[in-house]
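Have a look at the structure below before the remarks.
With one protein chain held back, the other chains of the complex are shown just where they sit.
Note that the chains are named A, B and C in the order they appear, and that numbering of residues resets to 1 at the start of each chain.
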């Protein structure tokens, strides 16, 4: 039963070709559109964040379900663990931002400071920014590595000690992630508009992370099932993942609505300017994000058997992934690019480039360990699982 | 006077096995009474999926349209008021009530549909088959028509499945 | 608003005038005529107010004139001429209460006066009046007034009363009687008194003012040989120096001085110069709070400073120096500045010392201020009492030389420092007669009580300044069986002419000849009555000459007074209660003191430094001189080693409302700055404070700048907020027709609080009583926020009237569940009282906290029986007659707020429509704007680009309160500019 996933040459070529298309598109855009450095750095930040969120979801999924004693996810554990292996790469990519700080963040220029930015320069200053980034990544990478090692050592011996140790690690990660998920979103995304603030922003980015993670998880399962693996994953597991995608996209809409409605309602200029720029500047994009992230998954996954059919679920997951990408795009572009932002070749190109690299890293890591973990006390429950 | 065979069981596994056998023998089971919802019994009995979710969805949709429509009508058409400098047709302010009314309609529609379809309700005169059904007994009710041979055949099967007790009952 | 004045006299002219009246005069009269033919049942829009007019009391709604027969209040079967239900009539009249004077218009509805407004034809009132004048309309309907003449507390009819008085006067023929009155500056009344004193030579007439100006009067007499007080014209002065003279609050004629003082301070595009005002005083007075420079001094140092200033001026002018202690740097600099502003400065002092006033005259003379900023041609006549006369009278009464006392409109037992001595004397008098409207400490001791009319029920005339006269006419028939003082005098002195005729005869003899406009006296008299005021030309006297006085002796008298470092007490008058004569007026008692924001009480003011030393906090109780126990209020700005207490409180006999409110302090009002001992005692006193926090916490609520910064950049102090361009998600509302708004010039607002009482009278705002104000349940629709800034002992003070800002993005409208508050298409935030269910979320969500809630049933408008909370008897049927029928009474549990006098806006629009024209700028005035002495509040239409309001709204000094939270208020403020010497 401990078959490994073999990363066939054909799949490697597919990933490579995606990256190449990406590079081609970027080259084309440099020829025709010759984007300024702001746009380039914006795309780097955008895709860094997007794929960082997917990898963070990996660790989060394992940790959350370990604490909640849930049993159904155990047979699928290897996939989120593989997702989390991308963390070191995204750390490296994020530290690349050192060179692009002046393009991305107004507060990094000292001359642009007005009283409000001056007031928060104790938090928004370059050295502290990178110290925090370093702390986040050491915490995430460290804990995800330990969780993966724990799961690997659990394969070798069925000593109950590993289960308890795993739970403690999971609790540690959850505590660390609860705080850092908010601060990371303030540092990297909210500070693009230094004057704007919303207390819900941290949790809104967190839920965006969770939904895109579930969607990526479903897509990888669909990819593996299409290649003949994961036969122990039945319709019940898919049904639960479908329910996650359905439920959490509703929760994403709930957070989005209340953040927008409360700011719309009190109509205080320092808060409404954020949505005024986006609603009047990018009306189509503003509503497409809502449709792709809520309306479509809500109607598509409402019926019971829609959540049990792998093809339909994969299609909805892909749509949600695109929706979440656009959501982060809309969070960043008005602040960095102002009115001139539009989705051009370089955006698509850099997305493909990152996608190719991400898939290659994740699936390569997946093939290192056997697909099915052993000696987990809940493994049996995961097989005989019925909703 | 119609007479029924009611076979009593004390455990749901025996009940499921008995039903499976009876179904294979094409014996018409009138009803099965259990103290709690037995998992997987409706698959064995081949019962159709209940259409309550669709009732809920339709009622919910009606609720959404009704609530949103009424608020828009009241605030834009019938008596538009200048309130807080906000436009008359302010969608974000209509959504909370729309959601609440949707949930209300869906819940009430499903409950009434359930009670109506199951003929349950205040003052429903359903015949209580046995006091212990709601305690710990599982009962299969099979129609016992006249010819004994069919009757004995059924009795044999039930005994073979160690039915706890078999009774012959008459109901008006 | 077109003043629709009617003289009450039109009713008794000949019949032919009557016919002319009926011919339709423009569409207003046509519309109104439908009422006049008496057929249509009167359709006043307030059903229950007609019920009030038909009230069983024998009140005639026919205007009083002696010839008119008394008519029962009958429900308009045959309606009197002037009264058209629903339409207000205005009668020009005069307000006189002891030395307070204002030329006013009485607004009457259905025959009852309900509001007092200033008469804008009078150069003294200029259309404005003070808080006390606004509140005086309520004391007409005071339930505790005398209702009929009394002899030894037993009611009698007037005839019996007159007989016994005449008999008593005959019997007292040989022993001396004193007639004690406040200053009488009404020519006809003086003539009546002369008749009376001629008829009874043994009666000697003495005048007594509670706040006496005898020092100034005697100084005038000595220096220039003129009598009356100098007429100060502050608008002519670039530099104003005041030595403890609260001329904006209570000194001499404040409402006129507020107007002239603020004229020079309202900066606009054209005027960017401003007068500079320096104040030397011990307690923080209303004038002190508006001064550009304020120096806290001890009362005893006052005269020395004046002497030093005089000495410095004399030195600078090259005359020989006097041996006066070396002046401080401030005085030296002041002298230099005064000489720079020669003949454009004014130096005033409230000192009661004759020598000090002489020096003040000398200083003004040296600075050639006379007949430029100080005019002696028409002196002010409202203070003529000399202290020595009163002291002499008290000694004579005590020694028994004077056997009888007639008291008119004064309360010496309460208000005079030697009150106890007078009380003992009166008890042993053989003849004592009091002529006063309401019972007070003095009248309750008197044998005979002849109740006087309220000024709204009396005929009179006044000469406030030489050659400027004004008439007083009644707006209602006397409510009770009372008779005017002058009518009584004429009756007792055998002149059986009626006082109204007496005035007409006097005017015919003296004033009618001095004018040439009118040929026959009748039309002259009617015209003057309609306008209310009459001005004769003043013949300019000879050049002024300063009498030779022994200046050196005067300077010595001042300098050899040795300084003490003991705590000195000063007794002062409050802007609200004054000398206590109106203590029974609930509006005044509940009006927060402009400086301390405390109502319903007086207290001992102490400086923060001293309080720390004595370990005192606001609300602690102290014992003064071992006997008087009263609470302490820490008053930033109070001079160190000085304390001050307000007089006018602690009255024992004055009716239900004012009884035992506060602590009696007039017995300490000896002028030699008595030093006192303070000693902290147990106990805490809860003050009824409407504002408990006094600093702006660094927020840009009131924006200030100095004059030189303003001259360099008009947007000084008003340009530091981060601006978010087009940040709105939905577009801002625009108003097609009108967009009503207010602009308040913080440089003109002196914080006198007249607007709060005018608003209370206009909009029937209920009175809640002291206990409720302590629980912050007060109901005033407009409050004046007073903020202290800078060092605690030398604070900068700033006033800001805050009413509903009528925001176009109103946070209150969003959150009301039943849409009880919404926005009109003309930019007003409307509050629908009968729709409100009282969740109070609008009150919580208003950033300006201007929404008031009816916590209890204050107005008896609630359907639940006997849960009335009315400590001041405002819901008695008599007091309810002051209610304005155009404004609904709010029930318990309902939110209410400033409606920007929507009833006046509608009336203005109706009048414009009837005259077939659009509403002009200035047609409509809100009640607060109308009464503001300094014209700080301006109402107008923000859509009308030509209006004054638009000019102010687009001026550089303009800003909105809390504009950063985008409520888009329609009320805007103009920055306060101080003129500190840099």
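Operating definition for what follows: contacts are C-beta pairs under 8 Å (C-beta built on N, C-alpha and C of every residue); 3 or more make two chains touch, one makes a residue touch a chain.
As a convention for this text, contacts and distances are computed from a predicted model.
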Protein name, per the UniProt record, of whichever chain is missing from view ("Urea ABC transporter permease subunit UrtC", "Multisubunit sodium/proton antiporter MrpD subunit", "ATP-binding cassette domain-containing protein" or "Hydrogenase"): "Hydrogenase"
Taking the complete complex into account, tell me which visible chains touch the one left out. A, B, C
Of the residues listed, B:2, B:20 or B:39, which one is in contact with the missing chain? B:39
Kindly state which of the options A:250, A:295 or A:337 is in contact with the chain not pictured. A:250
Would you mind spotting which of B:21, B:104 or B:166 touches the chain that isn't drawn? B:104
Considering the entire assembly, which residues of chain B contact the chain that has been omitted? 12, 31-39, 41-42, 45, 47, 49-50, 52-53, 56, 60, 70-71, 74-75, 78-79, 81, 83-84, 86, 90, 93-94, 96-97, 99-101, 103-104, 106-108, 110-111, 114-115, 117-129, 131-136
Contact footprint on chain C, counting only the chain that is left out: 691-699, 701, 772, 775-778, 783, 785-787, 802, 811, 813-819, 822, 835-841, 843-845, 847-849, 851-857, 864, 867, 869, 891-895, 961-962, 965, 967
Taking the full complex into account, what residues of chain A touch the chain not shown? 68-71, 115-117, 119-120, 123, 160, 163, 175, 178-179, 182, 186, 195, 197-203, 243, 247, 250-251, 254-255, 258-259, 261-263, 265-266, 268, 270, 377-378, 380-381, 383-384, 386-387
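The rule is simple: only the chains that are shown with their structure count from here on.
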Edges wherever two chains touch, nodes for the chains themselves; is that graph a line, a ring, a star, complete, or other here? complete
Pair joined by the larger number of C-beta contacts - A-B, B-C: B-C
What whole-Å value do you get for the distance between chain A and chain C if each is reduced to the mean of its CA atoms? 72
In whole angstrom, how far does the Cα centroid of chain A sit from the Cα centroid of chain B? 42
Taking each chain's centre as its mean C-alpha position, how far apart are chain B and chain C in Å? 82
Could you tell me which residues belong to chain C and also touch two or more other chains? 730, 809, 811, 814
Listing for chain B: what residues touch at least two other chains? 85
Listed in rising order, the residues of chain B that touch chain A in the complex are 53, 57, 85, 92-93, 95
Parts of chain C lying in touch with chain B, wherever the complex brings them together: 730, 732-733, 807-811, 813-814, 819, 822-825, 968
In their complex, what parts of chain C are in touch with chain A? 722, 724, 726-730, 809, 811, 814, 964-966
